[in-house]
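Complex shown without one protein chain; remaining protein chains in place.
Labels run A, B and C following the written order; every chain starts at residue 1.
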Amino acid sequence: MDDRYSRQTLFPSIGKEGQKKIRSKHVLMIGAGALGSGNGELLTRAGVGKLTIVDRDYVEASNLQRQQLYTEQDVVDKLPKAAAAASRLKEINSEVNIEAVITDATPEKLEELVKGVDLIIDATDNFETRMAINDISQKHQIPWIYGACVGSFGMSLTIIPGKTPCLNCILKKIPIQGMTCDTGGIIAPTVQMVVAHQSAEAMKILVEDWEAVRTSFVSFDVWRNQYTSMKVVKAKDENCLSCGQNPTYPYLDHENIMKSTVLCGRDTVQIRPPKQQKLQFTVLSQQLKALGYEVKGNPYLLSVEMNEQRLVIFNDGRALIHGTNDLTQAKTIYQRLLG
Amino acid sequence: MDDRYSRQTLFPSIGKEGQKKIRSKHVLMIGAGALGSGNGELLTRAGVGKLTIVDRDYVEASNLQRQQLYTEQDVVDKLPKAAAAASRLKEINSEVNIEAVITDATPEKLEELVKGVDLIIDATDNFETRMAINDISQKHQIPWIYGACVGSFGMSLTIIPGKTPCLNCILKKIPIQGMTCDTGGIIAPTVQMVVAHQSAEAMKILVEDWEAVRTSFVSFDVWRNQYTSMKVVKAKDENCLSCGQNPTYPYLDHENIMKSTVLCGRDTVQIRPPKQQKLQFTVLSQQLKALGYEVKGNPYLLSVEMNEQRLVIFNDGRALIHGTNDLTQAKTIYQRLLG
Amino acid sequence: MNKVLFFAHLKDAVGEEVIELDTNGKSVVEIKELMKEKYPALNLENVMAAINEEFASDEDILQAGDTIAFIPPVSGG
Partner (left out) sequence: MNKVLFFAHLKDAVGEEVIELDTNGKSVVEIKELMKEKYPALNLENVMAAINEEFASDEDILQAGDTIAFIPPVSGG
């Protein structure tokens, strides 16, 4: 396979020197869903030295419409995504050191995983984990690339500690969630568009072409034909608790992390978001009904019947997931529906 | 796999009605290289009724860096791309009727293939075939989606007969080639960006959401951080020979097609482009040397040593490919290097 | 006069991608409130704002001719 990177080294901004740099780098990717499949495949084909893939989920039929590494057989086998991804990626490029980590990317776990890493790719599906990645990135001075999408709408931002504003400068706090892929749907072209932006930035960072790194926040809608690029240099906040003069890394703090507790003997997990929310029950209820769930409610709570679980959501964001004792499963269900 | 399209039907512009339409459609895709791999996978995951894939090439190591359907084993097996693509796509979605056609997409062949087709995806690597697709599209009133890329630069345009200008209105003639992926290199994020645009447009056309179809010519550079959208309505030319009042479909005409002839007993194929060109030998020679070829030349011709063939190019665009009697192979070599 | 641009699902809530409005001298947060009155279906909480394609904070003031765009952050992936 001598020739395998020839079209990439021919690209003047990479060249043979750039290829050597790519081969020497370690990328940590959090998430192996839609964005993770796409980014993982591009980095592997590009010949990165090591790729660590972290995911807590397994492959389901509803993933196949947009998650490019997985096949029908992976669904039949109910393979964990990180494992299924690693197996396909090794067939694609046996030269890349692929490590699959099947776990929930908690702040503690991130602290362990980040050692020796040159770049973090965000392929998560919720802001809680993203904000933890943002803090870890600042604490250890490792660049990361935010990417997200829902429906036909996607966005990306490259964060270089010491050079650019961080995600906390721009969002200020974790947004109250409107839509997730499980409530607003998602089409594969949106995913590919985000992946294209994230992986281009990844290659610039891996070859250390800092001049070329995108310094604006891009967002686009592939169905509504919108594309915009927002300069963010002004957003840099010297008082930011993640990247300012006196950082406290709030999203690594146990206080600010989603709490999940098994309610003993009740086969139920309680989830409490880090900050009180004001959920809009009418909108949420419609979205969940559109998804085919049976939803009942009153002004104080919504009850959602799922296959094997029942979810009860209070309007401050707290929820009970009945029918499970598994904290990770309960958190997954919660974040899928509420972001 | 009941649930497999749930995130797509949840997207309001598709819905369950849109999904039924996607399932009832037949897409013809010309080319199974980088753009073909990407578009083929997205259409298959989206659940299109039938996908016909036409390609004349086989899988090589240098494809793996950006052509998402192929693995190292496909290179070892030297599988034809159309066949390797079909086999992977069937693992991804067994509900889709995938037809692999291993052939050169000549105008005659296109006439056969286009029967009953709802949409043509351009995944070719040269303007000659694209212009033939453009004429076929007008002749049979079938939409097609142009996509192309080199280096970090890509572009796309959607052509709806009777509604939008055609590619001939915009380009007026086949451009003299500057760079191809074999001379200017290509990185995978560029490919993904073009695929994202083409496949979003494909989905709009398949669900018949004509209002949403992009009416501008988009181009973007993922390394230089450029994105532009050019309105093309003014380009519509009533005298256009492809889509005007009196169309002659010039690129289906034998006169305007690249001629390739076996020179008997010499193990050589002669290629003659449809129009005389003025090649810039200094630039071309540098590009070919950067690719690692041994290039010799004088003001009248360039001689390029390849693995098993020798290519002699004259400055009017005519070329002799020594060391082969295979017309398709010779044409492939020519178009790879000269576009 | 100013242009107000709505991205993604915000466009659907408004019914148009761009509206023209005289919001001269008003701050981003004031414009958000104005929009919420005008379009009850529009939720601009936590929505990012850009003035002339630059990040804008709640207190930034619009000048004549400026374009303000509203972009909703999303979390899917």
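Convention: a residue touches a chain if its C-beta (ideal position, glycine included) is under 8 Å from a C-beta of that chain, and two chains touch if they have at least 3 such contacts.
Keep in mind that this is a model prediction, so the values were computed, not measured.
*Asks:* Just list which of the chains on display the missing one touches.
*Replies:* Over the full assembly, the chain not pictured touches B.
*Asks:* Can you say which of B:221, B:253 or B:316 touches the chain missing from this structure?
*Replies:* B:221
*Asks:* Where the complex has a chain not shown, which of B:52, B:106, B:124 or B:168 is the residue touching it?
*Replies:* Checking each option in B:52, B:106, B:124 or B:168, the one touching the absent chain turns out to be B:124.
*Asks:* Which residue, B:14, B:35 or B:166, contacts the hidden chain when the whole complex is considered?
*Replies:* B:35
*Asks:* In the complete assembly, which of B:186, B:240, B:271 or B:311 touches the absent chain?
*Replies:* Here the residue in touch with the unshown chain is B:186.
*Asks:* Mind listing the chain B residues that contact the chain we can't see here?
*Replies:* Contacting residues on chain B, toward the hidden partner: 31, 33-36, 122-127, 130, 147-155, 165, 170-171, 173, 175-181, 184, 186, 194, 216-217, 219, 221, 224, 226, 228-235, 280, 339.
Keep this in mind: only the chains that are shown with their structure count from here on.
*Asks:* Counting in whole Å, what is the centre-to-centre distance of chain B and chain C, each centre being its mean C-alpha position?
*Replies:* Distance between chain centres, rounded to whole Å: 40 Å.
*Asks:* On a C-alpha centroid basis, what's the spacing between chain A and chain C, in Å?
*Replies:* About 27 Å separates the centre of chain A from that of chain C.
*Asks:* Going through chain A residue by residue, note those that touch at least 2 other chains and give them in order.
*Replies:* Expected reply: 151-152, 181, 184, 186, 216, 224, 229.
*Asks:* Provide the list of chain C residues touching at least two other chains, using ranges where the numbers run on.
*Replies:* Residue numbers touching two or more other chains: none in chain C.
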